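With one protein chain held back, the other chains of the complex are shown just where they sit.
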Amino acid sequence: MAPSQDRSQGRTGGIVSGGEVAPATVTGNRALQIEEPLIFELGQPGRTGVDLPEPPKVKDRLNGLRRSGEIGLPGLSEPQVVQHYTRLSQKNYAIDMGVYPLGSCTMKHNPRLNEKVARFAGIGDLHPLQPVSTVQGALELIDRLAHWLKTLTGMPAVAMSPAAGAHGEMCGMMAIAAALEAKGERAQRRTVLAPESAHGTNPATAAALGFTVKPIPANERGRVDLAALKAALGPDVAAIMLTNPNTCGLFESEIIEISKAVHAAGAYFYCDGANFNAIVGRVRPGDLGVDCMHINLHKTFSTPHGGGGPGAGPVVLSAALAPYAPYPWIVKNGDAWTVAEDGAKVDGQPLGRLKAFHGQMGMFTRALSYIMSHGADGLKQAAEDAVLSANYVMASLKDVMTPAFEGPCMHEALFDDSFLKDTGVSTLDFAKAMIDEGYHPMTMYFPLVVHGAMLIEPTESQAKEDLDLFITALRALAEKAKSGTAAEEFKAAPRYAPRRRLDETLAARKPVLRWRPSNSFKQAAE
Amino acid sequence: MRYLPLTDADRREMLAVVGAKSVDELFRDVPQSARLGAKVAGLPDHLGELEVERAFLDLAAKNVSPSQAPFFIGAGAYRHHVPASVDYMIQRGEFLTSYTPYQPEITQGTLQYLFEFQTQVTLLTGMEVANASMYDGSTGAAEAVLMANRVTRRHKALISGGLHPQYRRIIETTAKWEGYSAVVGKTDVEGLEDLIASIDKETSCVVVQNPSFFGHVRDFGKLADACHEAGALLIVVVTEVVSLGLLKPPGEMGADIVVCEGQSIGNGLGFGGPYVGLFATKEKYMRQMPGRLVGETVDADGKRGFVLTLSTREQHIRREKATSNICTNAGLCALAFTVHLTLLGEAGLKRLAELNHAKASELADRIETVPGVKLVNQSFFNEFTVRLPKPAAPVVEALAAKRILAGVPVSRLLPEDPSVENLLLLAATETATEAGMAPLIAGLKEVL
Partner (left out) sequence: MSVKYSNEHEWIRVEGDVGTVGISAYAQEQLGDVVFVDVPQTGRKIAKGESVAVVESVKAASDIYSPASGEVIEANGELANTPGDVNADPMGKGWFFKVKLSNPGDLDGLMDQAAYDAFVKSLS
């Protein structure tokens, strides 16, 4: 197989051709690493992985719309299906393998107890529209989690239905829009302030709701410039969207002054709760003046990331915003639980509905199991261990890599690429070299305010020995990069992963988003 | 504590390296007034596994599981049998505990199954291109409307009276706060609605559901033509994805965007979530699609591989100008869907769909033997509407007290419409049995 042409001309997005080639195998496999075809290339007509009874003959009542022709789905037997997905799984890095230091993602251990209880009959198999008298335990479960979330955050109310963090942001910002409308100020307050370091979902959410996003600069300490913020506040401002600790891993020390200024200007304070793991059990966002905060159950509360989802993003709300929480509301009526659905009379003016049914129950169950397992004492300890681990990593690397800001961090350590200056090695190259060392890279190029950002979040789940090995590897890579003679080596990484660097330019210029019988891949590569 | 590996000795050593006397020093930026000092008050301490399990078993005991009762509930979530292998595959740690495939070299497992998933979705729906899943069908439908608004540069969506009421409410909520208008048709109990006359030059899209919320199966070919003539898009929503094993797919009717709730395949009922949204469209609208997309490419050794692509549409790059604020997809639920569908294959899915229709046909015939009960539908897949001689909600409650889960009273989802008070929605999947139908029929006769 000939290595492909280097189309990059030194630019990002292209690929560098490989170095020496290991001896080929007949199958193309390399021991446990199997070259796995697509199911469409494996399937055969006449094969099936299920045994279903012969359907009785009935008269069609399909309005003459019976599907004709082949759908085109491949047939595989159960052994083949199990082998296919098992082999695919072996190409993935995962938390279960070791340090997964993605900053702002909180890749902590996903306890299997959570999986077990989520599958109990009577919990995992309930239909959301069963009569409420038959699901009292499920409603109680949701309420228990809601109670924990409210108590941990010091907030009086919580909207449970958003399906993910970004969905929660949408919920919180809609609640703010609803509150403004109730006061007759929606038309006047069209600006939302957000730091330049904000996660992309923040401005995307605000813009979708018709707000104009104005950036607030940071000071040299990496925190919101309070004076600039005060200058930007005015009768046209609806809200500020802040992350705390912020995306640089730093606690906003002036947060109380910030929330006071925001409220004095008649605006609301949205807090992005992505980094709650740094303070859970030790600090309550309600005490900081927050009006609403989404909580990523898949970050702070360990529900599994599952390759990108599902998540859950319940939103805790202040007394000012609580009336606007979307339907459904889980409400206690004397001794019994009930679900207040669209149009039901509640003690508020719900902003509407954001999702069908009640919310991500599977994630509620897992999060509650995690929370009960940790308890108030364990949660506090987890936050402290997370912060200690990040500072340990920072302290152990700061002489060979370049921290972006001085002083201690919270649960994540932020470096910039100054230490790579004039080495020919970029943040991207450094990250790819980490792969060969057996680690998933840290978050790269985020937050945008730091050049070549590297954001490392070890979480509380790593043993010290594992952190030490991780630190040793990074130190060695940093030294190697700084030697100035290793750029080629870094650019050729990763070498040992199931795939070398992939041509993302080709993928974007000639998008092939599905398999076709004619093997469109060959045509796309022209 | 079983999940926290650091010992006190570890912590002391680490603090020494950090140069702090205690971990409190690391929290020095927290304002004095917000320092709790101790753990949060009013919450219990940690529990062992046994105690946690017991607590959840106690909660489970207060619920009636569908496996313990005759069960006929649908209305947007359907009880199907999921083969045993599916759960074992999704529980593999490499799938369960992996993350979004931003580093494709070490996430080819995820990327390849998503590429296969995308392909399966196009085949099921008869469309050209599909994304790597949405949170669920309901939020997917709202995103489809936003996409139609972008593509047509118009702001008025026309919503069928046959769309799931909760889906409709989500679109209305999005319309209200995001600044466009949603015009809703009259509740379409009989399945005869004609929306063509309501389309005009300002319509961005028409949103219909097939089978409809009330179960009717319809052909939207003429509606598609009318939409296209007016420069609008046709969005077809499918809440029971198994129906695509038996019914003409929306792609063959001229749909521009198809949104499905994929829960029926691979994912249990789960009390409402997490589910998985399928989203498919025509190739010419590819760049306007929300959500993640997986594309094929090659690596530096020329080997085929997969990557997330066209991501410049997304929030982390476009920020304010993104196609959507979405960050996650349904991940593991999409994996469950694709594993189950792969086990089914062509023959299995078709047979499963036939079984569903046969069961529902059987139930429909038997239900009309109950005096006073009238079947509303002439067509259906595995769910239909019946008109009872009295309000349906109390009837369902009475049957629940007898541990019979007898469908959904339409009034629960349309409380503001008095004309639906006597309507009951009943679903019968391949899991319905004689042992379930007999008590339902007997129970209805008794209660009515």
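By letter and in written order, the chains are A and B; residue numbering begins at 1 in each of them.
Methods note: contacts are C-beta pairs under 8 Å (C-beta built on N, C-alpha and C of every residue); 3 or more make two chains touch, one makes a residue touch a chain.
These numbers come from a predicted model, not from an experiment.
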Item to check | Listed residues B:312, B:369, B:419 or B:433, member touching the removed chain | outcome: B:312
Item to check | Among A:151, A:338 or A:505, the residue in touch with the chain that has been omitted | outcome: A:505
Next on the checklist: In the whole complex, not just what's shown, which of B:54, B:186 or B:287 touches the removed chain?
Outcome noted: B:287
Item to check | Absent chain, residues of subunit A that touch it | outcome: 7-8, 11-14, 504-505, 508-509
Checklist entry - So which bits of subunit B touch the chain we can't see? => result 287, 312-313, 317-318, 321
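As a convention for this text, only the chains that are shown with their structure count from here on.
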Checklist entry - Between subunit A and subunit B, what is the gap in Å from one C-alpha centre to the other? => result 20
